[in-house]
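A single protein chain has been omitted; all remaining protein chains appear in their positions.
This part shows chain A:
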Amino acid sequence: MSTLFDQFSFWSAFWMTIKLTLGAAVGSLILGTIVAVLRLSPVPMLRFLGTSYVNIFRNTPLTLIILASNLVLWAKLGVVMANSKSPDFFNTNNFRLAVLGLTVYHASYVCEALRSGVNTIPLGQAEAARSIGLTFGQSLKEVILPQAFRGAVVPLGNTLIALTKNTTVAVTIGVAEMAAMLAKVTEDDPGLLNQAFVLTALAFVVLTLPVGLAVSWLGKRLAVKR
């Protein structure tokens, strides 16, 4: 077992998975909220933009998006997300492209989770907000979104769990996370494979199980009493 940790840097792969998850979680929460606001907007053009975003990215395979972030965005279009003179350029650039791809993909799910949260809010809340003179933006910020987030804790948690596991797709562009470690074990020391698979599975359970428990607890605690 020690070879797994020494030779195949299990812990640094685990840490990479956590970094991908956290980066994309923050990114997709922000981008997803923006897309949700577009979809809730009274302006038809903005609604169309929001709807198109969700329909495009929710219906595209994540592998395609991650590959495209590297092969199209960087290789063909020359989008660089790290200092190209840095000795660590490829690692940093690929990591950031992977976070970008994961963000863009999961933002569509965050948007839809938030919209399901909006559906838990009675229409009268928005009417009351408007009737005291709040603008559309103020109603969203003060009344609708705070209640939508509370009503969307459980679907948002599901998205976070899915995101955690989906970080393994980053192996396709050479990010050294858990799946990349498994690939390396397969090539270099297949005898360790059983162990490596079990430990990797365990590592993901360790990451996602607390999220599931926290979400159930928070979902109840934060629910808006009506």
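In this section, a contact is a pair of C-beta atoms (placed from the backbone, for glycine too) under 8 Å apart; a residue touches a chain by one contact, two chains touch by 3 or more; residues count from 1.
Assume contacts and distances are computed from a predicted model.
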Record-based protein name (UniProt) of the chain missing from this complex, from "Peptide/nickel transport system ATP-binding protein", "Ferritin-like protein", "ABC-type polar-amino-acid transporter" or "Cytochrome C oxidase subunit III": "ABC-type polar-amino-acid transporter"
From A:143, A:163 or A:215, residue that would touch the chain that is not displayed: A:143
Options A:130, A:165 or A:184, residue touching the unrepresented chain: A:130
Chain A residues that touch the omitted chain in the full complex: 42, 122, 124-125, 127-135, 138, 142-143, 146-147, 150, 224-226
